[in-house]
Structures are given as structure tokens and as C-alpha cells.
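Excluded from the complex is one protein chain; the other protein chains are retained at their positions.
Showing chain A:
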Amino acid sequence: MTTEYHDLIFERSQPGRTGASLPDSDVDAVDVQKKFAGHLLRDQPAELPEVDELQVVRHYTALSRKNHGIDNGFYPLGSCTMKYNPKINEDMANLDGFQFVHPYQPEETVQGSLQLMHELQEDLAEITGMDEVTLQPSAGAQGEWTGLMMVKAYHEQKGESRKKVLIPDSAHGTNPASATVAGFETVTIPSNEEGLVYVEELKKYVDDDTAALMLTNPNTLGLFEKDIVEIASIIHEAGGLLYYDGANANAILGKTTPGKMGFDIVHLNLHKTFTTPHGGGGPGAGPVGVKEKLIPYLPVPRIEKQGETYVFNSEYPQSIGRVKGYYGNFGMFVRAYTYIRTMGAEGLSEVSESAVLHANYLLKKLEPYFDVPYQQVCKHEFVISGARQKKLGVRTLDIAKRLLDFGYHPPTIYFPLNVEECMMVEPTETESKETIDAFAHVLGEIAREVEEEPEKVLEAPHTTVVGRLDEVQAARKPVLRYMSDKTQES
């Protein structure tokens, strides 16, 4: 009989069981009751699970096998760029010289690490068409916030206090969130019937209170904002700045740059386009690049090359300051640098070609089964709508659940907000034709099920460890920590 190991590790606990024998302590015991004030002490002992080593190994191995990741299946989660992360990245990040450095080490003892960071800054500046890059922000949203704080500093330096940040209705939710946290008011710009920024409408919103426009290009519908040069000049003429949300950079590598399009600030998600770990906490990395006029406001310390030596330089009085402890998520820099240097300029350009080709190929294959709200050539991702299926009583959520039965991670659903019953699909460049064909076939089958045997979809998933989780209860009354019967009683 196979043991399934569904239990929580707490439920495996047996009093007195242990996985390690510690040597006798060679320092005197401290009586915490005497040493610390009462309010700092727990009321009850911590309920730590008492288990042996093999139980720990089996428990976590079982959990990991219930997980879904890019290493065990297709993961077309739109806007997230769930591409394969080459294992050579891990080999490089695990080199002793990178792995065991400490951020407090003197500069002269970490020259290699500083060189890698400096060269990565230069590479990212070239890829984005920017003049200077900071690596500090720890993810895309923090990059957005960092960029917007520089926007604010830039306007304030000119004696202006501009309050408005313009954001299209198809934008990532982080854009308005970052703008609000940075102290701006957000103004939503409607899209036109082609799914692009409505330029005539945009003009109505732009005035001398416009601090910046935030834009993703290609946008979240996977469509290229072809009017970007005109949009840029409208914003610049009004004295505003252009912010590029780099979440969709996988579509444009080596083809164009945000700099050429007229953007002043860019963030990149290394955990999307540049193959650093993604999901489960990453950690992420969201470097920000800027054009020359914004260089004085970049976070400090900046990493610079002075002669043959790499140094940290904080002598920038107009800087917005430090945005992250130490210097950012260094392990991610090693992986992204490895990726860029193993791919080379031509390789990166091919990445975008394949990503765009794969998305268009998959879109064509799905066209017979689903509504396609925007009939255009897409970039690295596309949206389809489950409106046809909804009329038959099956929602996009149900289709996503049914995909789990076939071992696929579903696409992003119900985003962007301007498409009904939306599915946003991003196959990425690293998947084979066979994988894409198989996925298209399964979605076609599910569309057939919706028409012929809808219960099968409505009751999905059938093959997973747990069925439909109660998302509503989880949001309304979340249980945020383990409580045994014993704790709950007291």
C-alpha cells in the first residue's frame, strides 16, 4: 500500500521524537523568564512538530511532487513569462565565489561580484536603450515604485509638483498600485476598439499636471502599441515622462528598445525575461533603467568602475536614496548575467522571434474554439475569450480547472479586465511544437466537452489531490496559521 503523506507535518508529530542529537551545550543556560520582560515571552510553548529526519524528507518530497512547475509541465501563464530557466544559471550562482560573499565584505575582496553587477547594468542598459541602470529593486512592482519616485524627484527639482499618472485600462494592476504608493493620483486611459491606447482620448487627459504615462509595450493583450512614438511626443510636449513596464520585454529583445520608442524609465523583471527563478518567492529582481536626465535621481549606492576598480558610490545628493537592503538580490544577477552571456545578442533576438511565433501559432490553433477579441498579429502572448462557452453555462474559471486534469498550468484568467471571460496565454519560446500542439488539442477537446458534456468541465478538476478549494471562504475568513485542537481550545 502506498502512503500518500497528505498530513500536515504537525499531524505526524509524536512527543519526544527527534531527528538530531545535539552535543551538550558548552555555554551556561539562560533563564528567559528572568532575562526578558513578560510581554516578550510566549504564553504557550511553540508547537513545533516532533519528527525524525526520514519523516521530514518524505513529507517535503511528497509536497514537492504535488507541485507544478516549469520543470514538470507546460505553464502558459500569460504576462508571467514562465519559460525554462537553464540549469547553467544555477551552476554559476552556486560557485563559491558568488555563493559565499557577504555584503559587508570590503570592496577590494568582492571585485568579481561588483564587476558582474556593473557589466549586467551595462548589458541591461543596452538591451533597453537606457543610459544607466540600478539593480536594487527586488521585483517589478518595486521597480515601478522606484521609477515613480524618480519621476517625482525630477519634477520637484524643476519646481513642479505634478500629481497625475496616466495608465491605460489594460495595464497590469501593479501600475496604479505603485503610482498610488508613490503619492500620485492615477487616471485611467481607455483603449480603442483595436485594444490599443486611444490617442485622441489620451490627448484630453494630458495637461501640465501630468507627471508620467505608464505603458506596457506590447500591452497586456499582447498587441504592439504602434502609435508609441506619437504617444511619447504628446507626453513629452506636456512636460511629462514615459514609464515602460518591462513585464512584456520577452517580445522585443534585440528588435527594438524602450529607449527608441521614447521611454525615459524602464523596469525589467529578471525573473520573467532573463530566466531567474519565478514563483514560490523567486526571489525576484526588478532593475530600473533611465535616460540621462534622470541619472542624478537613481538609488544609491551606485556601482561604478573607477579606473580598473569597481566601487560603491553614494555621492549623489539628488538620489532618491537606497530602495533595498544591501544591493538587491545578487543571486539573481548571476543567473541573469549567465543567461545574457550564454545567449548573446543574436540568441536574445531569436528568443523574441520564437516567443512571438509560438504565440501566433497557438492563437491560430485556438481560433476555431474560442472568441478572439482582437484579430491581429500578436506579440509574445494573446487573449482569447470564453464568452461563447459562458453562454452555455461554463465559465473561464471552469475551463481553467479542467486544464489541471491534463497536467497543464492554466493560462492567466480574468485579466486584462477589459476582455470578458478572458484567458491570457503565453506559451514562451522554450516550448516545443509538440507541446504547443498537444495543449491546443486539449483546449479544443475541452471546448467540445463544454458543448456535449458540460458537467465534466463544471465539476473539474477530477485528477488532482484536492478539488475546488473554497476561495471565497479563504478570502473572507482566512486561517493564517496552524492551530492544533489544543491551541484552539485555550
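We take it that contacts are C-beta pairs under 8 Å (C-beta built on N, C-alpha and C of every residue); 3 or more make two chains touch, one makes a residue touch a chain; residues count from 1.
In this text, contacts and distances are computed from a predicted model.
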The complex's invisible chain, by UniProt name, from "Glycine cleavage system H protein", "Cytochrome c domain-containing protein", "Iron sulfur ABC transporter" or "propionyl-CoA carboxylase": "Glycine cleavage system H protein"
If I consider the whole complex, including the chain that's not displayed, which of A:41, A:88, A:417 or A:483 touches that chain? A:417
From the list A:434, A:452, A:471 or A:485, pick the residue that touches the absent chain. A:471
Residues in chain A touching the chain absent from view: 173, 397, 414-415, 417, 420, 471-472, 475-476
